[in-house]
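With one protein chain withheld, the remaining protein chains of the complex are depicted in position.
Labels for the chains are A, B and C, by order of writing; each one numbers its residues from 1.
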Amino acid sequence: MFSLAIPFDLAGVPQLPITRRVNPHLWMLQTGTDLRAGVQSGAVDGWGYADDIFAMATHAATHWDGLSHIFYDYQMYNGRDCTLVSATGAARNGIDKLSREVVARGVLLDFPRLLGVDWLEMDHRISVAEIERAFEAAHVEPTPGDILLMRTGNMRRARRNGGWDDYVGVDEPGFGIEVLPWLHEHDIAGVAIDNWGFEALPAGHPTIWLPVHAVAVVHMGLLLGENFSLEELADDCAADGVYEFLFTGLPLPLTGAVAGPVHPAAVK
Amino acid sequence: MFSLAIPFDLAGVPQLPITRRVNPHLWMLQTGTDLRAGVQSGAVDGWGYADDIFAMATHAATHWDGLSHIFYDYQMYNGRDCTLVSATGAARNGIDKLSREVVARGVLLDFPRLLGVDWLEMDHRISVAEIERAFEAAHVEPTPGDILLMRTGNMRRARRNGGWDDYVGVDEPGFGIEVLPWLHEHDIAGVAIDNWGFEALPAGHPTIWLPVHAVAVVHMGLLLGENFSLEELADDCAADGVYEFLFTGLPLPLTGAVAGPVHPAAVK
Amino acid sequence: MFSLAIPFDLAGVPQLPITRRVNPHLWMLQTGTDLRAGVQSGAVDGWGYADDIFAMATHAATHWDGLSHIFYDYQMYNGRDCTLVSATGAARNGIDKLSREVVARGVLLDFPRLLGVDWLEMDHRISVAEIERAFEAAHVEPTPGDILLMRTGNMRRARRNGGWDDYVGVDEPGFGIEVLPWLHEHDIAGVAIDNWGFEALPAGHPTIWLPVHAVAVVHMGLLLGENFSLEELADDCAADGVYEFLFTGLPLPLTGAVAGPVHPAAVK
Partner (left out) sequence: MFSLAIPFDLAGVPQLPITRRVNPHLWMLQTGTDLRAGVQSGAVDGWGYADDIFAMATHAATHWDGLSHIFYDYQMYNGRDCTLVSATGAARNGIDKLSREVVARGVLLDFPRLLGVDWLEMDHRISVAEIERAFEAAHVEPTPGDILLMRTGNMRRARRNGGWDDYVGVDEPGFGIEVLPWLHEHDIAGVAIDNWGFEALPAGHPTIWLPVHAVAVVHMGLLLGENFSLEELADDCAADGVYEFLFTGLPLPLTGAVAGPVHPAAVK
């Protein structure tokens, strides 16, 4: 079993202030120090408890983008009008609608190992040919409903000094819209990546910052997973040569949310 | 694949005000209505996005109790001092430490079906004999590391009118400390239940409200799962006679939290 | 000096769940129990500190409604389009724009004492004649820019048993739109009341629930203050016969908020 989540805490992926997203904040409602001090209500001698609450952006840490996250031509997936996502949440396509599709066969595509590098360059744009070569190297055939874990090595690069160097709001390796037809033809259910913005950035589109999101989420209903931690799994796959596994990645079923924090795992 | 989570929203399991726990609150940072109104920053014509954050008690909705949740004799699991759980979180035994043990073989023990009732009475206390009979009825042997899903039917009873009648802060069916030796001998890794407080309540202990928690969490390191939704899975198990499955239930790896929201699943 | 605020905590005015408003939640970041236990980072022997954060709806507890709170004909005050209030807050008419107008002469109008009752009946609708009589009884003339504190006694009634009986979401005494011309002619800057919804409810309008809000906030720019605690001040005014005073009621200058929590005071 390999955990594919980054730690959920304040030190997680830095957030751009303009987004108003926040990393997980944890606040204690009851503590052991209160118990020790004899001030915990309901405690009996040394018997007591701890309790807590937390707050976080759904897009902080490891998460799936929901099908209500992106709009194109004022519509979201399945032709739903964008105004169905209001201040009260997503009346359609909420993250709580995901379920069966995120327990599936998973396949790791390890591009840095394929190319013999530690990580892809920040301006590397993964091609269809590279995807097909990665499948070949993995001795796996794509099958409908697969969840693909695409390792760019970008998280490894960013964290090599312990922090998050040039990980957020900068250029990043990934793939562009030219790959989407291949994913569609092979009926891939979801793609998760060790990146912040999912796409190769800059994407090269004249007006739209994140064109892969626009096409994949709105038109294909493809699940996009961001900030997945793939290093430990990748080491194991390289060691045993087995790149397929049971993937489990059910996000919290937050009613009406547009993305879903998740603790995904690969079970080999 | 069977989802075992209740919906994560304000209508979830009622919270006792004294606990200061809160059900999931979802707040939108960006909406489709803003896009439609032409006031979303960065939008290009109909291309835009939605975004959100949420806050919740770790003990709201479906969750695992962590090994830092309960203290006995001023200690938590593994003899750690209670003062390691302070206002900054659990320095030891945080929920983020759970991982491999919650992807395991799962076994459903369906006590109402065993006893030919819709749900256990609110004062029913599950016995070791009933557990053993449930295993027999399931044609399964307990094995080390198993996750047991114990269905009392209490959630079905509470929700039969759509709300949560007599579910929280009242008597509930479950088991008592007399069952713990059996669980320990069979090296059960975790037990999840369709109940609010896990234990048979009132527990009958002269001073301690939740004695099963005290013994199971502090002394055994047993994982306790609360508010698991077991109805759909139970119907399926009754239909096909198969009561074992792959259980996946990784909580969000919230650093230092004393419990973990989770979207568990049974994969048959 | 008389404080006119109710306590800001979880026990404050009950919130209707449908509104998703929350009463003040206080969460500790650092505690004295941590210091005592020797686990507070940075502490030197017994030298240390406590710290905390809080969250609350701007409309919980004692507050001013801002001029971005209400829309009529898709406009807010000063003819601003309603779409200027988006998921990022009020781009116009935010509560942070209030300032000088809420430090002004204040006048208490004590309707229950005027009418010789403990509190107004829940279906009492304050008339212009009663307002004028209240001014006469106070030996005060209305002057432009006044802040009027209108005591209905409804908070006293609701809290006579310690809780909040029939205070929220029910009928309440107050005034109707027929009073607004008088307020406008006398150039009153704001009106605060010991009520939840400000208006006499039910308001009697065929389609609009809160017509006073619609006219007063949108068309007059009148400040409406809700959940003001007026009992102590009223007792003093009755004792010394002085019903005018310096009123100070600056809300927190929350950028872009549509209402403002405030700790108002009367200085006699």
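Methods note: contacts are C-beta pairs under 8 Å (C-beta built on N, C-alpha and C of every residue); 3 or more make two chains touch, one makes a residue touch a chain.
Every value quoted in this text rests on a predicted model; they were computed, and no experiment measured them.
Pick from C:55, C:220 or C:242: which residue touches the chain that isn't shown?
Checking each option in C:55, C:220 or C:242, the one touching the absent chain turns out to be C:55.
May I ask which residue of A:87, A:128, A:168 or A:267 touches the chain that does not appear here?
A:87
For subunit B, which residues lie in contact with the unshown chain of the complex?
So the residues of subunit B touching the unseen chain are 20, 27-29, 31-34, 36-37, 39, 53, 87-88.
In the whole complex, what residues of subunit C lie against the chain that is missing from view?
Interface residues of subunit C facing the absent chain: 1, 3, 5, 7-9, 19-22, 24, 26, 28-29, 31-33, 35-36, 42, 44-59, 68-76, 81-90, 96, 99-100, 103, 207-209, 213-214, 246, 248, 250-259, 261-265, 267.
Write the list of subunit A residues that the hidden chain touches.
Contact residues on subunit A toward the absent chain are 10, 17, 20, 22, 25, 28-31, 33-34, 37-41, 55, 83-84, 86-88, 91.
Here is the rule we use: only the chains that are shown with their structure count from here on.
Indicate the whole-number Å distance between the mean C-alpha point of subunit B and the mean C-alpha point of subunit C.
Centres of subunit B and subunit C (C-alpha means) sit 41 Å apart.
Could you state the distance in Å from the CA-based centre of subunit A to that of subunit C?
44
Can you compute the centre-to-centre distance for subunit A and subunit B, using the mean CA position of each chain? Integer Å is fine.
Result: the chain centres lie 24 Å from each other.
Using the touch definition from the top, which residues of subunit A touch two or more other chains?
20, 28-29, 31-33, 36, 53, 87-88
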